[in-house]
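Only one protein chain is missing; all other protein chains are in place.
Here is subunit A:
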Amino acid sequence: MSRALEPGKVSPARIPGSGTPTEGKKTKQKLDNVWRNTVTPEGVPVRMELASRGDRLGAVLIDLLLLYGAPILLFLTLLFSGAFFYLPDGENFGATLFALIRVLLFLWYNFYFIFFEIRWQGRTPGKRLLGLRVVDRRGGQLTSGAIFARNLMRELELFLPLSLLFVPTGDAAQALIALLSLVWVGVFLCIPFFNKDRMRVGDMIAGTWVVRIPKTVLMEDIVQSNTPVADSKRNRSSSSHEAYSFTDTQVDAYGIYELQTLEEILRKPAVTAKTIQEVAERIRKKIKWQAEPAGDQGINRFLSKSSRFRVEEDRAFLEAYYAALRRRLENRMLFGQRKENKHQKD
């Protein structure tokens, strides 16, 4: 089997926080590891995140809603728009139309998933809404054969149980048979919960899995955005920015994991002032940061009563420390030393 199939082979370096050498943490990570590596034909490994079971259930529910709702909606609009009055008369015509509708409905119900997955490269309307996608497990092209196979299996996994729910249960024997078949079919329904790749039976026989490919936004570079800009607030933070200078021991206090956690805090729009303050306080303590000499910071001291300014200052400190830490760690990375986290000794 290709390496794309081995979830354990994901380079630990790229998963934040995976560098901890303790055994317990590693096994735990193996259990809920949702990252899968695929190697593109250019030879670059690309990571993909397996879709959660909840997301997939949501996608299928949306699809089912569309699958059964669309024909009903179409029928109702036709009914109320009065299009039926314009149909030519005649017994013959009506029956032909009925037969045609029957075949069309059959095709719609049975080929809805197949059609969309071929058309939209592994996405149905439901999957598209939730950012999911069917992908070949080996990283190759998603063939039509695979799409056929995984969706034909739905007959067994989805539509058979659905139809069993509406089976007439007149006497006890019928009810028992219905119950037994439900249990039997239930086994298939539960398969996604018992394999680490979250594959349903259809995925198994088609050699596919479903991944989540969310839309991402490239945010401003934190370091870059410190260059002076017209905004007065920015100006202040960048002027105080130059006042910070860290010694080598101070920037060696943390590793990549902490750097990226700090990045997250700085980037999140909804981080409270309290968090910023706490984090800044923690870092100051850790690196034994001395408050700046009072002389040139007179105006700051004057303003320090205002809590808004305090936050501003804390943020500036964090940004400065982030820049210094990233510079240090990136430089070391260029020389082949990755310091994964603060526990790693040099």
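Just so we're on the same page, contacts are C-beta pairs under 8 Å (C-beta built on N, C-alpha and C of every residue); 3 or more make two chains touch, one makes a residue touch a chain; residues count from 1.
In this section, contacts and distances are computed from a predicted model.
Peer 1: Given the options "Aspartyl/glutamyl-tRNA(Asn/Gln) amidotransferase subunit B", "Stage II sporulation protein M", "Acyl-CoA dehydrogenase" or "Ion-translocating oxidoreductase complex subunit E", say which is the protein name UniProt records for the missing chain.
Peer 2: "Stage II sporulation protein M"
Peer 1: So one chain is hidden, and I want to know which residue out of A:60, A:132, A:146 or A:251 touches that hidden chain in the complete assembly.
Peer 2: Among A:60, A:132, A:146 or A:251, only A:146 touches the chain that is not shown.
Peer 1: Which one, A:178, A:223 or A:311, makes contact with the chain that was left out?
Peer 2: A:223
Peer 1: Contacts of subunit A with the missing chain: which residues?
Peer 2: Contacting residues on subunit A, toward the hidden partner: 1, 5, 14, 16, 40-42, 44, 46-48, 91-96, 98-100, 102-103, 106, 110, 114-115, 118-119, 121-122, 133, 135, 137, 140-150, 152-153, 155-156, 160, 188, 201, 204-208, 213-219, 221-224, 226-228, 241, 256, 259-260, 263-264, 267, 323, 326-327, 329-331, 333-334.
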